[in-house]
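Here the complex is missing a single protein chain, while all its other protein chains stay put.
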Amino acid sequence: MIRVGIAGASGYTGAELIRILWSHPEVKITALTSEKQAGLPISETFPSLKGIVDLQCESLAHCDLAGKCDLIFSALPHREGMEVVGGLVKAGKKVIDLSADFRLADYKTYEKWYGVEHTQKDLLPKAVYGMPEIKREQIRNAQLVANPGCFPTGAMLGLAPVLKSGWVETSGIIIDSKTGVSGAGRNAGLPFLYPECNEGVKAYNIAIHRHTPEMEQELTGVAGKEVSVTFSPHLIPANRGILSTIYCQMAENKSLDQIWELYHREYAEEAFVRILNKGNLSNTKFVLGSNYCDIGLAKDERNNRLVITTAIDNLAKGASGLAAQNMNIMFGFPEVTGFNGPGLFP
Amino acid sequence: MIRVGIAGASGYTGAELIRILWSHPEVKITALTSEKQAGLPISETFPSLKGIVDLQCESLAHCDLAGKCDLIFSALPHREGMEVVGGLVKAGKKVIDLSADFRLADYKTYEKWYGVEHTQKDLLPKAVYGMPEIKREQIRNAQLVANPGCFPTGAMLGLAPVLKSGWVETSGIIIDSKTGVSGAGRNAGLPFLYPECNEGVKAYNIAIHRHTPEMEQELTGVAGKEVSVTFSPHLIPANRGILSTIYCQMAENKSLDQIWELYHREYAEEAFVRILNKGNLSNTKFVLGSNYCDIGLAKDERNNRLVITTAIDNLAKGASGLAAQNMNIMFGFPEVTGFNGPGLFP
Amino acid sequence: MIRVGIAGASGYTGAELIRILWSHPEVKITALTSEKQAGLPISETFPSLKGIVDLQCESLAHCDLAGKCDLIFSALPHREGMEVVGGLVKAGKKVIDLSADFRLADYKTYEKWYGVEHTQKDLLPKAVYGMPEIKREQIRNAQLVANPGCFPTGAMLGLAPVLKSGWVETSGIIIDSKTGVSGAGRNAGLPFLYPECNEGVKAYNIAIHRHTPEMEQELTGVAGKEVSVTFSPHLIPANRGILSTIYCQMAENKSLDQIWELYHREYAEEAFVRILNKGNLSNTKFVLGSNYCDIGLAKDERNNRLVITTAIDNLAKGASGLAAQNMNIMFGFPEVTGFNGPGLFP
Partner (left out) sequence: MIRVGIAGASGYTGAELIRILWSHPEVKITALTSEKQAGLPISETFPSLKGIVDLQCESLAHCDLAGKCDLIFSALPHREGMEVVGGLVKAGKKVIDLSADFRLADYKTYEKWYGVEHTQKDLLPKAVYGMPEIKREQIRNAQLVANPGCFPTGAMLGLAPVLKSGWVETSGIIIDSKTGVSGAGRNAGLPFLYPECNEGVKAYNIAIHRHTPEMEQELTGVAGKEVSVTFSPHLIPANRGILSTIYCQMAENKSLDQIWELYHREYAEEAFVRILNKGNLSNTKFVLGSNYCDIGLAKDERNNRLVITTAIDNLAKGASGLAAQNMNIMFGFPEVTGFNGPGLFP
């Protein structure tokens, strides 16, 4: 059994981490921090946990995370957790950071897109971008894992095979993503009130969303040459789920059958990636509450264009499930340990 | 490991049974029947199961359920599965029937409320109404369990303690229930189309719903005297969840504190019943995907009335979760085996 | 044309008032106040109004409502608008107050339930409770109309005929209401975030909700004797709509047919009350965006109980539509003026 702590446990990714880790046979949750809920059992914040996980939250300042835990998940907002993560890493702890702080290798890119100073630049070379399907071996030996953003996860899983194979153009890729509202976090804000979201679909931050550089950095790594993307997020009236529809121009003359086989080959050993049958496209409904990424493929022959669809649960494979998968790799547990198979349907 | 089959696997309760049983360490699913999907893997019907449970569906006529299974769940519609269940019981198999066919001890009541003939009257005395919190010992030795209806489950858990204690009047109880749409089953019908349900709340079948006699039969058993209820179901734009608000007149002069302590006492040993803290009322959100029933209590002192709220997931504690719990009891497994703790939030 | 102003225009009732008044041939909106949006066109707050109503919001302190308007709707929160309303009334203006400040005739009841001091007690005798179907004649001559709460509107329309006729008991009435989330107002609060509400149904404030004394006061007036109610509100994942299910004991031996005829008679001249056909119950879906109240009737013969269902749009008939109807009465316009018939379906 490893002892695990969560810093910033009172948000949605915290709740999802607790839910997933509760089922994990090798994990004991030993510390939860929350400034607002300090002194209260986490089940006051999340009544779904009542009688199951009633551990008391502590404020960060009063919680000896390093002493109580072998691994710490930081679910603190970007920038806010930077020094906390830095301190834990320096104390020799393993850390999985769910924020953006350690995802971008170049701190200047981080500072430009996030508009804040990076105070732990020395740790950036240590940080491994936690995408198991792409960087499993590095994760295995990492002390600090930067857990990917929710949008990049689905986008990268969809694009990796064709970029690696060189079958599509690396420039001008379009990623049109539709996300449920939990992606905005558990923060009271007018735009995320129920009546403001329900019965509405909106585009936002087109071409300026902060997940863009992260996608380009990692996809460039996969492709072996510069990749550029236009990324367009949309807010959808659903709690969970991200559907990404990805458009790329074919660089080589390959049939849909060949592409479909490539994806099957590429992900043959992956426990959490499913290639849909020909003719089927992705639906977030079938991955809710699970760690799966469902990939569908279509080809617009008239425009020589590949269209890839991917569906994930933004809180699971897009955040906390992925983090637990990374933990399994870091500690040598079988990668599926603690996951309960199918998601919730309907 | 026991071998388990599901007759009528392609509905929502079938999907939920598979999801729950998949996690169960003592169960192997060996047969699934579906007339519409015969010959196809169940994951074609429920893509959430793809790569996890790809077992092929068979038609009932061609499936040797008795030969393949130690226990059969029948998720067939009422009346349709009557002879199937009868045959399996006569073949010595254990059966949990999720339909209404064996819930009412008096076949005349069944025939009156359901408008069809009961062809297996001889089995009625064998059938045990599968409410563990009330009839655990009988379930332990039952060969045929009649799994309670979704509405009765929440209503009875809410009422049992005060009826048993005689603290409330047994006549004129009101049960006002709000259910998600999955309760209507997986049948294409105009009233259950998305645009017909979304942004609407409606009352239906007030005082004539078929779950009424079932509630009265079992509550009469609990109270030791005739109980009558007015039952009012409502359809809510949600996939899952039943919230029941129950009104009863106080028969004895008890404070809310005393009532609250009674509930705590009564359910102290129950794994799946949670009594909410004073001041809190039930919310289906906190039980979704779980087997819990959350009970809240309020007292209208001005009208000397107790108001009990209960929240369940209609597909879990209200159907398939409860069925799995009954299975655990019938086979001597610890009652929580196979359940994964907290539900999905948000 | 009358000149109309709205104080507190940037909430949901403000938005709905503007939408309704825009279609009114006798109304010109001449002033809108909002503290947060002062200096900005209202269409910045509500982009649905862009190009249609781009009037600039003013802060209350800088807006000469009395000078600019013949009638002022106050959509300010209770207590906050008390002096504003008082000042306008004293300046001789007609005012329709959508808050609770002038609904309760007895200031002590107000102070007890709302926990704040009433500073305009002298105006209470002038205020008319604005329920046209009950107090049309008083409204006609009123200078100050206290617009009813959203829950009381549907409850009172459902109960008035049988209370007036003395056919039901006046004590122990139960009103179980289900409301969409817009009823909570346009205020950023964690409990009203999309992911906290969606896929959840919850009970709250049972027997302690502030609309209770208002219901009892007005229903007592209708019945001619003391009426007591147990009121239970529930939050539903929908933007708009209140469904109330009302339970009362029969005091006289009347058939459902007789009751149905009573309702038809009682509301024969009412433009905005519809009695559903026998066998039909209310559905909020069919009143969304309209000023109708749809009433359904059922009788539980076994328990000698009448169950009344009413559906309204909480922002229309439950607030702003009702306010516009009151305006029509106060200014002698035909009562349906400005209303556009059917609501939005689906």
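Brief remarks on what is shown
Chains: A, B and C, in written order; residue numbering restarts at 1 for each.
Just so it is clear, a residue touches a chain if its C-beta (ideal position, glycine included) is under 8 Å from a C-beta of that chain, and two chains touch if they have at least 3 such contacts.
What you see is a predicted model; the values in this text were computed from it and never measured.
Although one chain is not drawn, the whole complex shows that of B:Thr13, B:Gln120 or B:Asn198 it is B:Asn198 that touches it. Listed residues C:Ser74, C:Ser290 or C:Thr310: the one in touch with the omitted chain is C:Ser290.
Contact between chain C and the unshown chain involves residues 12, 15-16, 18-19, 22-23, 46-53, 182, 198-199, 239-240, 274, 276, 280, 283, 285-290, 294, 340-346.
Residues 171-172, 174, 176, 178, 180, 195-196, 198-204, 206-207, 228-230, 232, 234, 236-241, 243, 245, 247, 249, 281-286, 288, 296, 298-303, 305, 307, 309, 311, 346 of chain A touch the missing chain (whole complex, contact as defined above). Listed for chain B, the residues touching the missing chain in the whole complex are 12, 180-182, 186, 188-190, 192-199, 237-239.
Keep this in mind: only the chains that are shown with their structure count from here on.
Centre-to-centre spacing of chain A and chain C amounts to 45 Å, using the average Cα coordinate of each chain.
Per-chain Cα centroids separate chain B from chain C by 38 Å. Among all residues of chain A, those that touch two or more other chains are 12, 182, 198-199, 239-240.
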